[in-house]
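I have placed the structure first, in the form of structure tokens, so that the comments after it can refer back to it.
Missing here: one protein chain of the complex. Every other protein chain is in place.
The letters A and B name the chains in turn, as written, and every chain counts its residues from 1.
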Amino acid sequence: MNKTITGALAVALGFVVMVPAAIANPEQTANGAQSPAAVMAAQTCGGCHGTMGQVKDNAFMPLAGMPTSQFVLAMKSFANGSRPSTLMGPLAASFSDAEIQAMAEYFAAIPKFQHEANK
Amino acid sequence: MSTMNRRNFLKFTTAAAAATPFLAGKSAFAADEKHIVVIGGGVGGATFAKYMRLYAPEVKVTVIERKKEYQRPYGSSEIIVGNVDMNDITISYDALQKKHGVNFVFDTVTGVDFDKREVSTENGTKITYDRLVVAPGISFDYSGIAGMDTEAAQQAIVHGWDAGDQLLTLQKQLEAVPVDGTVVVVPPPNPYRCPPGPYERAGLITQWLINRGDKNAKVIILDPKNGFTTDVTMLQAWNRLYGFNLPKAFEKNYKPEQVATFTKHETPGKIQWVMAEEGGRVVKVDVAAKTVEAEAGVFKADMINIIPPLKAGKIALDLGLADKSGWCPVDQKTFESTLHPLVHVIGDACIAGEMPKSGYSANSQAKVVALQIKALLAGQPTIEPVLQNTCYALAGQSDYGMFVADVFRLKDGKLKRADQPRYLPFNASTAQYRLSAVYLHAWMDSFTQDIFS
Partner (left out) sequence: MNRSITLVGVAALIAMSTNSFANEHGASKARADAPSTEVAWTPETLALIRSGNAQKGGQLAHEQMCASCHGHAGIAQSSNWPSLAGQRAEYTYKMLQDYKNGSRNTYPLMTVLAQPMSDQDMADIAAFYASFKLPPVPVGTPIDKALADKAELLVMKGDGNRLLAPCMSCHGYKGEGNVIDVPAMAGQTPEYFIRTMQDYKTGKRSNDVYSRMRLMAHVLSDQEIIELANYYANLTQ
């Protein structure tokens, strides 16, 4: 057994150990590692931006996998009005810096939704 | 049902060790498997079931629901004017069952034994729970409107406020309105489901009559209230689109320079809003004569749509989960009933401080409760909640949208909205209204995905 194969096996095994097989979909695995406060703050976005930010309609920005700095910059510039918006301005202004940071870290850790065509 | 592998078993034993007190309860299932039972598969119940499984895959979730398919009430007024059809608002529970492993029992709940933690159904099934989530939606209270207290009256003048075939009845009634006819819409008093909804519906009907070619048709809103959510943007839109004149008594809600931007239309507009202060409260309905008697006088109509006062869904009332107000008091951090422990009430039926009764509120509450129940089952402290609501609405014209958006936090035990602007600004650009309409329709899809897929 060469090193690469060992590595691949270890990764595969690691996956088995980390993720209960009873879980049918990968969405369930992604929340476990997150802090409860981050999950709490991020759930508020789901109604428009999709479960865990993996929205399929592209009128709303998918948040899953967005780099933290980009998320924070977007929310702050919506909040102070420097980035024009319809709804995001008032909404972003309602969240605290800590909540915005927690959301940013949550979404950065979620895999991007893979469009059917991109799989 | 999920099969348990070794890893899962290990995880359970750890979780169980941390949550020993909860093992005392009886369960029909494996002793170490926590079981959450949900009554009602609407926005709140379905979101809860999906997210409970997402946040805590080791927990078993069973939804008891009467209907095999869901008809979404959000956006359903567009059925009446033919923008969408019943298929568009009908949603399957397949993904919740197959993808998320939620157990569904299609049956009617007949009772709950709170001591035994046991739900009974019409078909004689008994289901035990570790915690119960009740998401029963709304019921209708016609007792305050004379002339509407019979079954026959309620079939002739329908509300169409809970999706279902009543929407098709309203569609037929609208089509039967003679050219240049009159439609009366009666919104309910606070609190009620979907705050901008009755006004959006009135706007949609107005636009439908205009599209048909009616020059002198009228839509009259007889309101028991002096304002409503999105009123400042909605009334501005109607002034622009439908010759609507601002009621004198409402002017105080705008700055003088804003009032000055309203056009004063010489003839009465195609849509009129009779607010409570100007006699909008309805006291009596004559179904046969098609007249509505309000404090301001008697209105003759070709079509009448009355959304009566609302209460919590019937099952919540039957189970003794509501107080004298007709709604269910809860601890606003966990949404656990203050009347029955281990029972959580979410969505329209619960009293959630300043949160409106809306689909988005129910969705956000459901996720919060899933997180709190996960913590409670693990013997961990509950989490400081943050919730959100967004309601989109159309002014009538399908490219003129608006919204209300709020964030809610717990303060002195009550959910309070963050003190920020919540509507489009008064001087919003045309692009902002057009974009809001685009977002409204995109939201119908993304919101449905978040709940059901």
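Here, contacts are C-beta pairs under 8 Å (C-beta built on N, C-alpha and C of every residue); 3 or more make two chains touch, one makes a residue touch a chain.
All values reported here derive from a predicted model rather than from experimental measurement.
From the options B:394, B:435 or B:451, the residue with contact to the unseen chain in the full assembly is B:435. By the touch rule set out above, subunit B reaches the unshown chain at residues 399, 429-432, 434-435, 437-438, 442. On the side of subunit A, the interface with the absent chain consists of residues 58-59, 61-62, 66-67, 69-70, 73-74, 77, 83-86, 115, 117-119, using the contact rule stated above.
Here, only the chains that are shown with their structure count from here on.
Centre-to-centre separation of subunit A and subunit B, using mean CA positions: 28 Å. By the touch rule above, subunit B contacts subunit A in their complex via residues 2-5, 7-8, 11, 50-51, 53-55, 57-58, 99-101, 360, 363-364, 367-368, 371, 375, 383-388, 390, 403, 405-407, 418, 420-424, 428, 432, 435-436, 438-439, 442-443, 445-447, 449-450. By the touch rule above, subunit A contacts subunit B in their complex via residues 16-17, 19-25, 27-28, 31, 36-37, 39-41, 43-51, 55-57, 59-60, 86-87, 89-91, 93-95, 99.
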